[in-house]
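Right, chain A next:
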Amino acid sequence: MNSKPYAKKVQVQAQINGEPVEFLCEPRQTLLEVLRESLGLTGAKEGCSNGNCGACSVLLDGVLVNACLVLAVEIQDKRVLTIEGLAPREGLHPLQEEFLRQGAVQCGFCTPGMILSAKALLDHNPHPGESEIRRWLAGNLCRCTGYEKIVRAVQAAAERLSQQEAAVEVKP
Partner candidate 1 sequence: MSADPQDSVQEAAPAYRVIGTRPIRQDGLDKVTGRAVFGADVRLPETLYGAVLRSPHAHARLLSIDTRQAEALPGVKAVVTAADLPAITLEGDWGDNLRYQSQNTLAADKVLYYGHAVAAVAAVSPHIASEALRSIQVVYDPLPAALDVRQAMREDAPILLDTLRTDSLGQRGNQPTNVASHARFERGDLEQGFAQAALVVEREFETATVHPGYIEPQNASAIYQSNGQVTIWCSTQAAFGIRDDVANVLQIPVGQICVIPTEIGGGFGGKNSAYLEPLAALLSKKSGGRPVKMAMNYSEVLAATGPTSASYIHVKVGVDRDGLITAAQATLVYAAGAYPGSPLWGGMPAIFGAYRVDNLRVDGYDVVVNRPRSGSLRAPGAANAVFASETVMDEICEKLGMDVLEFRRLNGVRQGDRRSDGVPLPRIGFHEALQAARQHPHYTAPLGGPHRGRGVACAYWGNHGGKSSATASVHADGSVSLLEGSVDVSGTRTSLAMQLAETLGIPLEAIHPRVADTNAVAYTEGSYGSRTTFATGWVVYELGQKLIALLSERAAILWETSPDQVQFAEGVFSHKGGEKRLAFKELAARLDETGSPLMASVSLAAGGAGPAFAVHLVDVEVDPETGKVQILRYTAVQDAGQAIHPGLVEGQIQGGVAQGIGWALHEGYVYDEAGRLLNANLLDYRLPTCLDVPAIEPVIVEMPNPRHPYGVRGVGEIPIIPPPAAIANAIARAVGVRLTQLPMSPGRVLAARLARDA
Partner candidate 2 sequence: MPVIWIPALLRDLTGGAEQVRTPGGTLRQALDALEARHPGLHARLITGDQLRPDVAVVVDGLVSPLRVRQPLNEDSEVHFISASSGG
């Protein structure tokens, strides 16, 4: 037991928040552990560690995943978006702005995951109804807000995003 050999570390290359990233990890390490402990991206949170709370939600090649259920080695050659990469260099994403404006943040622990789930939804359908919003956010637990203000924030952000889109469309 004392001489138990550890599995060799693996080299992984991926794109995280638009930047090329290269790291070494043990095969047993989750994407969440590597993001948080090796890369210093602590915006994704560890809640339940088994895919039930959604606090570690990130986008993997545009698909919403729980980073606690993805092994770090699985992101080879893939794109990861975490909360740290959501906002443009200056300012905030409309989802972030509306979470602030609508009071959708209380303790803030579920917020990064919640915002990324909402982003995945709006990428998929820019005009979701309330029931679709609730369905998409059902994988993200929030114990503070009762969800009401979060739903309103996503609705408001969707509206703003589609207005922005419309503004872009009318430009020649």
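Note that contacts are C-beta pairs under 8 Å (C-beta built on N, C-alpha and C of every residue); 3 or more make two chains touch, one makes a residue touch a chain; residues count from 1.
The candidates were selected such that all candidates are chains of the complex that A comes from, given by their letters.
Since the structure is predicted, the reported quantities are computational estimates derived from the model, not experimental observations.
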| item | value |
| --- | --- |
| Single touching candidate for chain A, where 1 or 2 all sit in one complex | 1 |
| Sites on chain A touched by candidate 1 in the complex | 1-2, 4, 26, 28, 33, 36, 40-50, 52-53, 55, 82-84, 86-87, 92, 96, 99-101, 103, 105-112, 115, 134-135, 137-151 |
